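What follows is a single structure, written as structure tokens, with notes after it.
Complex shown without one protein chain; remaining protein chains in place.
Moving on to subunit A:
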Amino acid sequence: MAVKIALAGNPNSGKTTLFNALTGSNQFVGNWPGVTVEKKEGRLKDQKDVTITDLPGIYSLSPYTLEEVVARNYLIHERPEAILNIVDGTNLERNLYLTTQLLELGIPVVVAVNMIDVVNKNGDQIDTQQLAKALGCEVVTISALKQTGIQEAAALAVKLAKQGQALPPAHRFSPKVEKVLNAIISQLPAEIPSEMQRFYAIKLFERDDKITAMMNTVPDVGALIQKAEDELDDDAESIITNERYNYIGSIIRQCYTKKNQSRMSVSDKIDSIVTNRWLALPIFILVMALVYAISMGGWSISIGTMGTDWANDVLFGEWVPGAVDAFLQTMGVGGWLASLIQDGMVAGVGAVLGFVPQMLVLFFLLCILEDIGYMARIAFIMDRIFRRFGLSGKSFIPMLVATGCGVPGIMASRTIEQDRDRKMTIMTTGFIPCGAKMPIIGLFAGALFNNSAWVATSAYFIGVAAVIVSGIILKKFKMFAGDPAPFVMELPAYHIPSASNVLRGTWERGWSFIKRAGTIILLSSIVLWFLQGYGFVDGVFQAVEDNNSSLLALIGNAVSWIFYPLGWVGDMAWKATVATVTGLIAKEEVVNTFGVLYHYSGELSEAGNEIWTLIAADFTALSAYSFMIFNLLCAPCFAAMGAIKREMNNPKWTLGAIGYMCGFAYVIAMIVYQVGGLITGETPFTIFTVIAMVLLAALVYLLIRPYKESRTLEVELKETAKV
């Protein structure tokens, strides 16, 4: 018999670790219908007929966050045969709050007390038999990290699922509340099955309108609730919350013996140092400097850079092209097909895959920080700074990841609960210079700015400034107005990172980067190869030697006028335009494209040193800088646009975000070129100077204009999330 088991528990309770341990590699990742909350399902190892659904980590079954609504709807409508509720044994009291609510659903529940090894090590004791009796369900102890007891827990859940009989919840509230609940139960319509009566009665009492909307007939219990509220001098929801905690408190007294009364745990002591008002920032900067030194720096500890250099110079510089060459020769393939494979596919895909070592090292280190628990503290530390320009500390993590690759960065915005904050984060994350934009910076820094370190520094500065300016400006518009949601976040206990969690996380993020190489980049490399290799000569369509007569040049010339105000004029105009367009495929394509367009026939180094003199002849310092700014800030690559589309989950917002980025990039590049040119005397005073001045004034006005009165905050649950 095929059975469905739902895995439920608080965030940071070890739920993901347990899920991975139970299902191994038999996982399917998707989204819950209509929302961007990740849905993971898997089959139990050795028992293929048992599906385990990993519910989002939640603290309660109230209807206020997307995760809670998703989890609740699944439990009510899909009715899995059993719930495996993982609770953190070191924080039993808080975790049981959710348990008491799960028990009301009339679905068999197995409570798995996790981290039992830590509990025992602390010398604390949990009387599981007593706990089982008090809760009215099965209780087992496990350690998800050490993988002890997990098979037994799963087996028990499967057994209960097959029996299909839920025990009635044993917990009772105070007599006064029970009396009201019983009165409500007696008025419930007959369609409500008896095992769910208590759940519906409590939800009606709490005035949960999402539940009443689900019912065909809603009994009128307003007077009953009002009376109880008056009697107990509290609102109905708080009454239930208090009753739950009172009840849990009484269980804890029966079943939990704490040995050590000291209030400061190791995690608390670490927190009092690393989030301390003086040390927090220096420690953070040190940690981040180390992360980037190892992954992207140019020193002997920079494993990431070494890996990428090797991949670029040896793997995709010699080995793969050599092997492909040999293969093509033995197969007797030549001419255009060999060119397509070698110059189009291998070169294009290789350019992207070369970044993989650097990415993987960066994501590996970030995953370690996340698994240790430091990432949550970073959000806390950065919150005060980010709040000044309308973003919350939780927006910082996506941006941190985006310095590696924008795709996982944009995906990391999922953890931001508030819809508005999340959208703003998605819109601004792409401004952060990702790994693939570095070669563009390197090219122009070398060609026109004498390799000055200031160019790269200013690129990061422009990226960060774009985020800040956008944050402030967007907040002035009605749809983003209001303060970011108050920062309230649970900080997990520090622990030693688990190898499987870190590796899995690294791979999941890295894969989103690699996957596009095989799909969209492969396809666009082919298209690009065709467009630049073929064209019309004397009215005849044919393979062309001279790039200037290729289809690409034709297209570039046709649209390059758009960038005229940005200073892309003369010979370089179409080349810059084409490079920008290919940059949409992948930003690292920009440098490659220049290589091709400037007829450099050999293998180009990452920053394109070989074509520096040619570029210097075509570009001025100012037009180079304007080109760089536009390419750093404009719409990210296709893969990142895909990520934006997935996370926005709404075509209008997707277009809005991409349009905003392009518009912003255009305006800034234009201001820099026109106003900068006027100062240096490079550009004459034209109509575009006036437009640039007006745009600059508008920008400054938006920045300093006072905020409108902040509006009420509402957690916007998307339509489909509603029942």
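Assume contacts are C-beta pairs under 8 Å (C-beta built on N, C-alpha and C of every residue); 3 or more make two chains touch, one makes a residue touch a chain; residues count from 1.
As a working rule, contacts and distances are computed from a predicted model.
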item	value
Chain left out of the displayed complex - its UniProt protein name, from "DNA repair protein RecO", "Phosphoribosylformylglycinamidine synthase subunit PurS", "Aspartyl/glutamyl-tRNA(Asn/Gln) amidotransferase subunit B" or "FeoA domain protein"	"FeoA domain protein"
Contact with the hidden chain (one of A:Asp383, A:Asp421, A:Glu588 or A:Glu606)	A:Asp383
Residue of A:Asp127, A:Glu237 or A:Glu508 in touch with the missing chain, whole complex considered	A:Glu237
Given A:Asp268, A:Glu318, A:Asp546 or A:Asp571, the one touching the chain that is not displayed	A:Asp268
Hidden partner chain, touching residue among A:Asn31, A:Asn91, A:Asn451 or A:Asn650	A:Asn91
Options A:Ala485, A:Leu523, A:Leu554 or A:Ala616, residue touching the unrepresented chain	A:Ala485
Where the unshown chain meets subunit A, residue by residue	59-60, 62, 64-65, 88, 90-94, 97-98, 237-238, 241-242, 245, 263-265, 267-268, 271-272, 275-277, 280, 376-377, 379-381, 383-384, 387, 392-393, 483, 485-491, 493, 713, 715
